[in-house]
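Complex shown without one protein chain; remaining protein chains in place.
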Amino acid sequence: MRAPTQRYRNILDFALSSLLRRKGRNLSLTGVYTLVVFVLASLIFFVQALKREARELLVQAPDMVVQRLVAGRHDPILAAQAEAIRSIRGVLEVRPRLWGYYYDPAFGGNLTVMANEHEPIAADAVWIGQGVARNMRVNEGDLISLRAYDGLPMLFLVQKILPTESELVSSDLVLMAPRDVRSLFHFPEGLATDLAITAGNPRELPTIAAKIVERFPDARPILKAELLRTYEAVFDWRGGLMVVVLGSALLSFVIFAWDKATGLSAEERREIGILKSIGWESSDVLLLKFWEGTVVSLTAFLSGILLAYVHVFFFSARLFEHALKGWSVLFPRYRLLPALDGYQLTVLFFLTVLPYTAATLVPIWRAATVDPDAAMRT
Amino acid sequence: MIELVQVVKTFQAGLATPFTAVDGVSLSIPEAQITVLKGPSGSGKTTLLTLIGCMARPTSGRIHLHRLPGNVLPQLQAGDSVEITSLPERFLTAIRRRTFGFIFQQFNLIRGISVLENVMLPAYPTGEDHRSVEARAVQRLESLGLGRHLRASVERLSGGEAQRVAIARALINDPTVLIADEPTAHLDSRLSEDFMALMGQFKAAGKTLLITSHDPIVHGSPLADRVVELRDGQIVAEP
Partner (left out) sequence: MIQHPGILALLLASFLVSLLLVGAGWQGLRILHGWDLKSGSEGQLDLERRTYLVSTLVPFALVIHFLSLFLFIFTADNLHTQFVGAMCAAGSLAVNPFGYPALLANIAVCLVAGMWLILHRADTQGYDYPLIRPKYTLLLGLVPLVLLETWLQTRYLTGLKADVMTSCCGSLFGHGRQGFAAELAGLPPRTMQPAFWATFMLLGLAGLVFLRSRKGARLFALLSLGFLLMAVASLISFFCLYIYALPSHHCPFCLLQREYGFVGYPLYGSLLGGGITGLGVGALAPFRTRKSLVVTLPGLQAKLAWTTLALAALFTLVVGIWMAMSPLRL
């Protein structure tokens, strides 16, 4: 029986046996290929995961935040302004927020200290993020000491450690009662860090922002959408920059692939000559080489992606952390939430398999179109 | 039957040193006979074989193949004639696969794979079912006394055995014509006699045989129906 697919299967069989016969050469090629995929995939997964974390961080953020500027710098805002803003048409809710950074000298990093607005916390008690708990080596029920504005220590009971769902959001967080925040930072009554604003219809936010600036010229409204754009742009820019830097690595890989494909060994040439002489046609040899390339590419692509996945999501992308993350050093061990999507895989495929395959086309064609009678003339 | 009309093959035409390997050969090769092409090396024998065997195309001249086997191309019926000199490679190859089996001077076996796989290789691109090809290959090898070497690697074989593997491979697609280029060059006299006896069996089975050789065991053999002598790309004598 002649099934139309049988030719492909027969030639695939032979391609696999050919690859195995030249193990050393093909392993070194696949190894380098895997490395290239691994590095690029790690980078893309990492940037994507950071973008997602940032997006999640902002899901909980208010639609708009209003800060006060004094001499171009962020300054506490009068909580009383909340009332005036609430009267603007379209504003649903205005919440004064109270928060600040606490520099922890022992670890050389900032903690975000925040008054909890959603659930009341007892006085002298805190809820802390995973990163804080890890760095301070504390568990629920332990006491921690923070130095107040005047240098005197304040003791807090760790009542709860925040859940791990998204560590990037909550890792450095210390939540406490508003009164404790004020006494820790010596924050005057009647002032807030900023105002969080919720609008009935998100489309009206730009209009509301304009009205706020009109009424309070020293106020600076920041829209969530703007923040999101900024984050995305920054992450994309960094990721893209790395891809460009890695581009040179990619280029040398392509040259390597070209070289490998052009430098067919004498033995391989002899074999193609024999195949042509015993009745294989140029397109059969092209198919053979195409299968070989596909097997090498798929192996390298899949193993590179698998390694990158482990690297980014189980080992927190050790290789890129410092280049890309660029915020508080508090997160040396946080874990990113695993996520893969077809888009990233397609982009990776375009950036790795495509140049490899394109580089091998012409050498393969040269090898495949050797004259069938060449084998008789040697 | 194969018919050649004024066939010329020139290499490096247009360059400073053109070389005409085959120079105006007209010849017809009858069916179910052994035709031997003899002549010194460089006389154009091998080039002529490659032209007849659809491996290369002549620079000019015409080659007709008559009474083709069936199943070659959708455009051709069994028994049709075809003129092959201007056919595209894929068509030439399709005709070659079903019509010609080649036995090379150097045997041209692929190292590192088994005897069986070597024999099956020409059938891979035809899209025939793997198992039926394998069954046929085993049967061909067994009939040539190589049954116990099926899984052996080809490097382990003696010269005579390697040639019989090459013969089995030439027969795998069941061609009507067998072409052998200097088949006895690497064999001792006894093995050469054996080879000719085998060719006699194929002739009896109805195959057309075309052999180049300057070995008297071949061209002097009583089995050879016809001996054509070539020199400098031209036919010099035909007894």
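Here are some notes:
As written, the chain order gives the labels A and B, with residue 1 at the start of each chain.
One rule holds for everything that comes next: contacts are C-beta pairs under 8 Å (C-beta built on N, C-alpha and C of every residue); 3 or more make two chains touch, one makes a residue touch a chain.
Note that this is a predicted model, so its numbers are computed, not measured.
Only one of B:Ala32, B:Leu73, B:Leu187 or B:Ile217 touches the absent chain when the whole complex is considered: B:Leu73. In the full complex, chain B contacts the hidden chain through residues 11-14, 57-60, 73-75, 85-91. Residue positions on chain A in contact with the hidden chain: 43-44, 47, 225, 228-229, 232-233, 236-237, 239-241, 243-244, 247, 282-283, 286, 343, 346-347, 350-351, 354-355, 357-358, 361-362, 364-365, 368-369, in rising order.
In the analysis below, only the chains that are shown with their structure count from here on.
With each centre defined as the average position of its C-alpha atoms, the distance from chain A to chain B rounds to 63 Å. The part of chain A that touches chain B in the complex is made up of residues 1-4, 6-7, 9-11, 13-14, 17, 21, 267, 271, 273-275, 277-284, 371-373, 375-378. Those residues of chain B that touch chain A in the shared complex are 46-47, 49-50, 55-56, 89-90, 93-94, 96-97, 102, 104-106, 108-113, 117, 121-130, 132, 169, 173, 181.
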